[in-house]
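So the structure is just underneath, and the comments pick up after that.
Every protein chain of the complex appears in place save one, which is left out.
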Amino acid sequence: MSFEGAAQQLSEAGREFYGRGWVLGTSGNFSALISREPLDICITASGNEKGKLAETHFLKVNQNAEVIEGKGKPSAETLLHLTLYYLKPEANSILHTHSVWGTILSDKFYANGAIEIEGYEMLKGLNGVRTHEHREVLPIIENSQDYVALAHIIENVIRENPNAHGIYLRRHGLYTWGNSIAEAKRHIEIFEFLFEVLGRQRKA
Amino acid sequence: MSFEGAAQQLSEAGREFYGRGWVLGTSGNFSALISREPLDICITASGNEKGKLAETHFLKVNQNAEVIEGKGKPSAETLLHLTLYYLKPEANSILHTHSVWGTILSDKFYANGAIEIEGYEMLKGLNGVRTHEHREVLPIIENSQDYVALAHIIENVIRENPNAHGIYLRRHGLYTWGNSIAEAKRHIEIFEFLFEVLGRQRKA
Amino acid sequence: MSFEGAAQQLSEAGREFYGRGWVLGTSGNFSALISREPLDICITASGNEKGKLAETHFLKVNQNAEVIEGKGKPSAETLLHLTLYYLKPEANSILHTHSVWGTILSDKFYANGAIEIEGYEMLKGLNGVRTHEHREVLPIIENSQDYVALAHIIENVIRENPNAHGIYLRRHGLYTWGNSIAEAKRHIEIFEFLFEVLGRQRKA
Partner (left out) sequence: MSFEGAAQQLSEAGREFYGRGWVLGTSGNFSALISREPLDICITASGNEKGKLAETHFLKVNQNAEVIEGKGKPSAETLLHLTLYYLKPEANSILHTHSVWGTILSDKFYANGAIEIEGYEMLKGLNGVRTHEHREVLPIIENSQDYVALAHIIENVIRENPNAHGIYLRRHGLYTWGNSIAEAKRHIEIFEFLFEVLGRQRKA
């Protein structure tokens, strides 16, 4: 993918997510793979509104988290993106959102270690899922400001949950990925829909 | 109706429904009747975002579910659309959405066999309903990935509930129809509004 | 007000309310006063989508509910608008919406005869209200398809509640008015906001 094309598609995803209230403030961050060997990614710079992104709000970053194109500070969470690209060879895009229902569920199910979702047709929107009888186990990881430690924890959790389509940082937000920006965006929508169903159902 | 006109109106309905969160991911599918004898329909191809449909995302399909115009794979649920057109001679459009409140209600009322709605002025938006005292019985059918079996079950349920304005696949979504795309769209809005009322009321 | 100007402003209010889900399906109706002597009003014709109104979707109707300009059938509720203009000399516009929260509250508080709202700053958006300590008593009237009988009931209720800024038809919708379309629209927003606060608070 070209840097320009990635920035344009990620900006559009940002406008959609902002409209739905999933990246309020300057929360969330988005990336796409530019090349795998060497690992170069296009990622949102830190601190911008996600509903009004333009190409100038993106950086090209290498596998050492160094900025090789663009102006601005890479997000502190760049390391988590790089870790996920390393662990998930099929990932060409990684999207991270903060939603109300996700935040609530990540807290309620923290003691269980995961948000488990089973029996919904909407699950078929996740890559490779063929039936609503699928059981998606979305691991919840304790939030931290130590991103190096967090990257190691994520590495372990991903290895232990090879079938998960995402991870959730407790009271923080969802990370999911896809083989394209469109697929990663679809995964965000699927998870957010199901979070809302689970959140509202617990009260009903 | 012309294929082009149907595709344009269905695309617009898709944008509206996507905005309201009723066809997130690539969920939902929409069709309109092109001719009844022989039975030809215009239907969304599989796997596209419903908020950004254009004519190229639609297929013309015949009564054997064969693509006779357009590129792409017909939705696995095309068979359900064809079955409904066969059973409902007044139907010129069939719309299918996945909403949070519908999903929740279809689960809660599954044991009852139907979502029953009575006493709301909004019911008058359903074709032929003249008073809020109308009792709408919306049958709930267990979800399945075996679409041939599902089509037979739908056939029985529709014959047993000749007055129903739609059916609900459990934890999956709503199917409703109308004598025009505008009427089918109105039926979606009526049901979704009433699902939200019932869903929120159960908690209040 | 000119018919064209009224139609344009009411169409814009319709787009706004539709976006918020307060006039789904073809629910709701909107009017404005063209002249008081003789009483002529501009009102939505029956059966149109309220998110896409244009001048052709409006009728000029006289005090006998006869169409004197425009094509289409006047809403069955035209009689209620005319009754309200007759009873409320300050009203230059009447707006009617169907919302989820209003529907729920009108049912819950039906036995009380009114939705009572007190102590909210937002009440100051209602004409003539100077303090949040104001107590708004919004009468709830049983819904009916007999509009002549309903008009008489409304007449009595309005006379008994001269300070009310609106009335609610049970499980149907809100009627409110204003000395301009802008004020009537503001009243809708104020009531809908407060309905949501009350509805969510009852559950909290």
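Lettered A, B and C in written order, each chain numbered from 1.
By our rule, a residue touches a chain if its C-beta (ideal position, glycine included) is under 8 Å from a C-beta of that chain, and two chains touch if they have at least 3 such contacts.
Worth saying up front: this structure is predicted, and the values here are computed from it rather than measured.
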Touch list for the missing chain, restricted to displayed chains, reads A, C
Quick one: say which of C:K88, C:K108 or C:R186 touches the chain that got left out.
C:R186
Sole contact to the chain not displayed, among A:S2, A:S35 or A:N143:
A:N143
Need a quick check: the contact residues on chain A for the chain that isn't drawn.
21, 24-27, 49, 98, 100-101, 103-104, 107-108, 143, 145, 169, 171-173, 199, 202-203
In chain C, positions touching the absent partner
20, 119-122, 125, 130-132, 182, 186, 189-190, 192-193, 196-197, 200-201, 203-204
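To be clear about the criterion, only the chains that are shown with their structure count from here on.
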Residue-number overlap at the chain A/chain B interface, same or different (half cut)
different
Centroid of chain A to centroid of chain B, CA atoms only: how many Å?
31
Can you list the residues of chain C that touch 2 or more other chains?
203
